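As you look at this complex, bear in mind that one protein chain is not there, while each of the others sits in place.
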Amino acid sequence: MTRLTRRNFVKAAAATSALPLLGSRAFAADPLKVGYIFLGPIGDFGWTWAHNKGREEVEKELGSAVETVYVENVNEDASAIPVIRDLAQQGCKLIFTTSYGYMDQTIQVASEFPDVKFEHCTGYKRADNVATYNSRFHEGRAVLGTIAGMMSKTGVIGYLGSYKVPEVVLGVNAFTLAAQAVNPDIQVKLVMIDSWFDPAKEAAATETLINLGCDIVTTHTDSPAALQILEQKGLYGFGQGADMSTFAPKAHLTAIEDIWGPYYVARAKAVIDGTWASQDTWWGFKEGTVKISPYNPAMPADVQAAADAIQKGWHDGTYNVFTGPIFDQDGNQKVADGATMPDSDLAVIDWYVKGVQSAS
Amino acid sequence: MSFDVTSTLMTIVGISTPILLAGLGELVVEKSGVLNLGVEGMMLIGAIGGFAGTVLTGNPWFGVLAASGGAALASLMFGFFVLNLNSNQVATGLALTIFGTGLSSLIGTAFVGRIVPIFGSPFPAELARHPFWQLFFGYSPIVYFAFIMVPLVAWFLKSTRWGLILRAVGENDLSAHSIGYSVIGVRFAAIAFGGAMAGIAGMYFTTVTSQMWNEKMTAGRGWIALALVVFAGWRSGRLLLGAYFFGLLIELELLAKGAGFSLLPSQFWAAMPYLMTVVVLAVISARETVGSNAPACLGKPFLPSA
Partner (left out) sequence: MRIRLEKRPEPSNFMLVATPVASVLLTMIIGVVIFEAMGIDGVRAVKDIFLTPLLASYKWQDVAVKAAPLIIIGVGLSVGNRANVWNIGAEGQYIVGALAGAGVGLLTAGLSGWWVLPAIVSGGVLGGMAWAAIPAFLKNRYGVSEILSSLMLTYVALQLLSYLIGGPWKDPAGRNFPQTPLLTGDQLMPMFVPGTTVHMGVPIAVLVALAFWALMSRSVFGFQIRVVGSAPNAARHGGFSARKTVWLALLIGGAMAGLAGVFELTGATKQLNLGFPSGYGFTAIIVSFLGRLHPIGVLIAGIVLAVTYVGGQVAQTTVHIPNSTAGIFQAMMLFFILASDIFVRYRLRIVSGRPAAAEPEGARQ
């Protein structure tokens, strides 16, 4: 055991020391210092991992014009304030706070540093020097729904959720509407586990959905645990946030990848050019922040074609999954025939569409 | 609506096994009079130890060695502080949890994104994957180990000389000491056993439930295991029932949600194991005469010269 531990230790050490000592690097010209506040560890293969990929993209694209720093595992409470402030004090002129729970903390620190630009992910409060940004993950959910609707044999699909927040409700609805478009009788069973990350509960919930007749389970929680259960059972699922095919090569049909690079590069450039302005950005397929991973070869050609068509529709603006008529679970018509839901409604949605079977 | 009963029972086994194992270990520790609140930390060390051992050797049995050995080592560190140096058990146990969480994340950075084959059923596929017989033959060796350990721990505590000594040490350390038993030695052995069991329980998360490592992936199961020991009134038979009762509770909530109804808010279900433990604790403590199976010296320092 001692020997094994030491080997791991050395590996971990090697990985850590390979990171550049960013704070102590000296530059001839003053590069733009960009800071990131991360919710989890950068190795979580999910939310934070994707944001860190975006940060690396900035370093790659803009080279010596920028310098980036990040802090991992920052709690979503008042203790985030000093961490955000620390980045500003270290000379960061652009700071991305990458989780909803940093909203008020970002606004507060921003008021103390008027010459620093802040960007808060998935929130809704802005200021002169605070912009907000989010990604239209639900566009990707529509692609997954199409695939699941076509590939499910039982007609019952499981949806593993975290909390009833707008992002998840949007995902459930987009997924269900797209699945219904290819198979009107499809049923979606929704189970919320009240956590973004609890592999054991994610696994148990996935098994439960399978036991209730689901032959495809899609996840809106962060670990690949569900996919590994599906792999064991010979069923299908999707990756969340990143290509998770290494965790479940057979079960992984495809994944929605969060691609933050294009946005981070654009905003860093805007600060360098002096064109940065506070705004709310909600990018999707078209702008490249939502991407679908390579398909599993097990997907029949017609399914691949249908999935491609949805992607293309989002790209050129000819497709919108939230086009009426849309009914809620009780059968009330929420969106008129032919109308599309405006972004302002999407951002606060708290009802599920007809065909979603949920506990509340 | 289709409903697979066999698989649902297997799901409950999956939920219950790690808390059963960690609970059995803690039961023995507490029976010797020591309260080790570091279960969560030891489980995490076992989780990364078992995963790392399996990755590096390709053999899950070396993983079991690494998981149980690593967590036992960590528990011995706890033992050294509370037994040799008489440090406060509550604070030292909490420190062990913080330590285990940090150490496992640090070691784990080298293992994020890797996978291992499932530490699955040792039986031939015809049995292990049979629609009915999988109910008996479809589990990881860790599950069978847990089932074997229940009567073994019960028999050890009740019918062996060493079990008797261990209980005597937990009941009245001063008299056990005065008739010549090594209180500290017995407690060290119990703590190491508890550590090893927690370690194997942790490995269940990284090689059976899923086959990967992620930070803090036991997500609080160590605290449920602690509740379980109390819920079971410090008896291994009841511990088995309690572990499956907790598992059933969790599964019932998921089933209800999957079937589309909720009787009570889900937070109520999540709080149930803890609420019921408090209730059971009150009941068994009230029935001093029959029910009180709690070791008298639990959590108290051993001070032979005092």
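Letters A and B mark the chains in the order given here, with residues in each chain numbered from 1 onward.
Keep in mind that, in the parts below, a contact is a pair of C-beta atoms (placed from the backbone, for glycine too) under 8 Å apart; a residue touches a chain by one contact, two chains touch by 3 or more.
Please read all numbers here as calculations on a predicted model, not as lab measurements.
When you scan B:54, B:75, B:236 or B:277 for touch with the missing chain, the hit is B:277. As for the chain not pictured, it touches subunit B at residues 35, 37, 77, 81, 85-88, 90-92, 94-96, 98-99, 101-103, 105-106, 109, 165, 177, 180-186, 215, 220, 223, 226-227, 230, 265, 267-268, 270-271, 274-275, 277-278, 281-283, 285-286, 288, 294, 298-299, 304-305. As for the chain not pictured, it touches subunit A at residues 9, 12-14, 16-17, 19, 21-24, 35, 41, 69-79, 81-83, 85-87, 89-90, 100-101, 104, 108, 124, 163-166, 169, 194, 347-350.
Note that only the chains that are shown with their structure count from here on.
By the touch criterion stated above, subunit A contacts subunit B in their complex at residues 1, 4-5, 7-9, 11-12, 15-16, 40-41, 43-45, 154, 156, 158, 189-195, 197-201, 203-205, 207-213, 223-225, 228-229, 232, 246-247, 357-360. The touching residues of subunit B, when paired with subunit A in their complex, are 1-4, 7-8, 10-11, 14-15, 18, 49, 52-53, 56, 65-66, 69-70, 73, 105-107, 109-113, 115, 118, 205, 209-212, 214-219, 221, 250-251, 254-262, 266-267, 270.
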